[in-house]
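All protein chains of the complex are present and in place, except for one that has been dropped.
Lettered A, B and C in written order, each chain numbered from 1.
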Amino acid sequence: MRASLARRIVAEFLGTGLLVATVIGSGIMGERLAGGNAAMALLANTIATGAALVALILAFGPISGAHFNPVVTAADAMEGGVLWGEAPAYVCGQVLGGAAGAVAANLMFELPIVSISQRARGGGGQLLSEFIATFGLLSVIWGCSRLRSSATAFAVGAYITAAYWFTASTSFANPAVTIARALSDTLAGIRPRDVPGFIAAQVAGGAAATLLFRWMVPALSGAAKDVVVPHKGQS
Amino acid sequence: MRASLARRIVAEFLGTGLLVATVIGSGIMGERLAGGNAAMALLANTIATGAALVALILAFGPISGAHFNPVVTAADAMEGGVLWGEAPAYVCGQVLGGAAGAVAANLMFELPIVSISQRARGGGGQLLSEFIATFGLLSVIWGCSRLRSSATAFAVGAYITAAYWFTASTSFANPAVTIARALSDTLAGIRPRDVPGFIAAQVAGGAAATLLFRWMVPALSGAAKDVVVPHKGQS
Amino acid sequence: MRASLARRIVAEFLGTGLLVATVIGSGIMGERLAGGNAAMALLANTIATGAALVALILAFGPISGAHFNPVVTAADAMEGGVLWGEAPAYVCGQVLGGAAGAVAANLMFELPIVSISQRARGGGGQLLSEFIATFGLLSVIWGCSRLRSSATAFAVGAYITAAYWFTASTSFANPAVTIARALSDTLAGIRPRDVPGFIAAQVAGGAAATLLFRWMVPALSGAAKDVVVPHKGQS
Partner (left out) sequence: MRASLARRIVAEFLGTGLLVATVIGSGIMGERLAGGNAAMALLANTIATGAALVALILAFGPISGAHFNPVVTAADAMEGGVLWGEAPAYVCGQVLGGAAGAVAANLMFELPIVSISQRARGGGGQLLSEFIATFGLLSVIWGCSRLRSSATAFAVGAYITAAYWFTASTSFANPAVTIARALSDTLAGIRPRDVPGFIAAQVAGGAAATLLFRWMVPALSGAAKDVVVPHKGQS
């Protein structure tokens, strides 16, 4: 039995909020403690983010599917999972949750509630990175959709752990998280003017992976309604 | 068949003891070896704590539910899991186990049996951090309560791994562990005068998550008796 | 129902490509950020590679078996898994995918499309390392072949995480990845003239493990068709 839409949207709000709080908060903590060692700061950021994804997908997956990401919601809708009519509510929950997470991170570290990031992130290498990062993320999600539910949580957490390091952009791969990161002028931030390019590359990467897997796994659309994690209460 | 109360309390004592020994011991080792690099010391502390949680919840979950935490025990009792009459024994086992773990860590590293921590931890950012840390912890536990038992161990370990970095307080999120940390004047310590504020924030965070999940997952109370890990001997 | 050969080859191409992009890309990122700390650069490279293997084997295993490695394909064919007639197509997909992954990593970091590595890797210790690394990898794969499918993904990811540090060669253990690493003159690279020796040692190590496990696990050949991950669509 699928949870009501209101419950699922609250789950998306909370999950995306805790995810963004992790991305931004661990970036702040990493930068404060690392004493200028950029690799150490990114390693802390990486381990925290990958671990948070495992925990949050396991926890919220059975309620809402644990998308936390408009590209995932759109891909899921393309394959007949979440209804197209529900998708805007999912995306709103994700974007608002992400913003709330950014505010929470700022407040925990006693920074201004919101500070617009000045961090430039652009250029061809960055955009190619976001395309590949999101292509890989959706490939992992679709590839796992026929496995036991908890495998997806570990696969996504592990994938992002890798992608923080193998892409030049540290793999945002998520429009809601990208918008939220603009709200904190700290390690994980991004200048507002660079946000649209990132989102375009993410959408393109997610669409490419979804179309490819539609061919590669013909039975996919039957499984789609359960992305990221089967959310019918059984496991 | 649930284990007898005596066996369950010993399990809570041992599990909380090994958890606190890990938190404090790895803090001492990290500080000794890191040569002043605070990020490296916290990373060692993080990896050890997250890994210990996975191991200890898998090991003691089938016996006592692997609460190791008075907030978890109280939340579990609220939802009809552990009996309210058994909860005080659980909490005693956890607090005494935590103190024993602090003593064990001190002795292994040839420090005084007990040394009261001088480390100040207070202020709004810290208290908000403890509220959010415990809110997130209970959200993860309740969210996973319908999954296979071993998923919870990984989710909790992963969550605390993230929370050490995304909160400004390094996420104590546990009154028994907070009290025990006052007994070692080392990296993981906390000044006794800061303990009550931390515990209050933790209780508030745990209660908020439990009430929210009561609405979000109506079937929750039926599953509650098995938090953190189904402890009936089957898995 | 096994996927068509074309679908499986595309899966091998994509999986090997993302794996090589991770190996090379995280090496570049690690070297750039680590400020000369070789252990930190290798740690980043290790964590990214191990995590990528977990994600990619979970994702592509149900389609193609997630070999990503000519030695694994050959061993699988020896035990009656993939047909010998299909093996050359698997290997082509892996080698081309690996080259594409090297190009992708170079482009993401705005380096020349291809730069031939100048990094010398040879001598007896290196060759012994590659023999042992591949012997261990195939032992882990064959040993897990009777477990649940997702266990193999974690076992292989964990094994390579260890092998990056316990071998003197940082454990290439894969001819397709070895060839691809020659195409990027960065941390993870290898001089073309050192490639044949590495591949010979890898083939010998893989063959030794396969022959040993044929004796040690008599039921192995019955399970072989499902290496690395059962790829019949069920799990």
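Before moving on, here are some points about what is shown:
Throughout what follows, contacts are C-beta pairs under 8 Å (C-beta built on N, C-alpha and C of every residue); 3 or more make two chains touch, one makes a residue touch a chain.
Computed from a predicted model, the values in this text were never measured in an experiment.
Note on the chain not shown: across the whole complex it touches B, C. Residue in contact with the omitted chain (choice from B:34, B:96 or B:207): B:34. Only one of B:52, B:72, B:132 or B:199 touches the chain withheld from this view, namely B:52. Against the chain not shown here, chain B presents residues 3, 7, 10-11, 14, 18, 21-22, 24-26, 29-30, 33-35, 37, 40-41, 43-45, 47-49, 51-52, 54-56, 58-63, 104-105, 107-110, 149-150, 153-154, 157, 233-235.
Remark: the residues of chain C touching the chain excluded from display are 37-40, 42-43, 46-47, 50, 123-125, 128-129, 132, 136, 139-144, 146-148, 151-152, 154-159, 161-162, 164-169, 212, 215-217, 219.
FYI, only the chains that are shown with their structure count from here on.
Taken as a contact graph, the chains are arranged in an open line, each linked only to its neighbours along the path. The greatest centre-to-centre distance from chain B, using averaged C-alpha positions, is reached by C.
Between the CA-based centres of chain A and chain C the separation comes to 27 Å, rounded to the whole angstrom.
With each centre defined as the average position of its C-alpha atoms, the distance from chain B to chain C rounds to 38 Å. Residue numbers of chain B whose C-beta contacts span two or more other chains: none are found.
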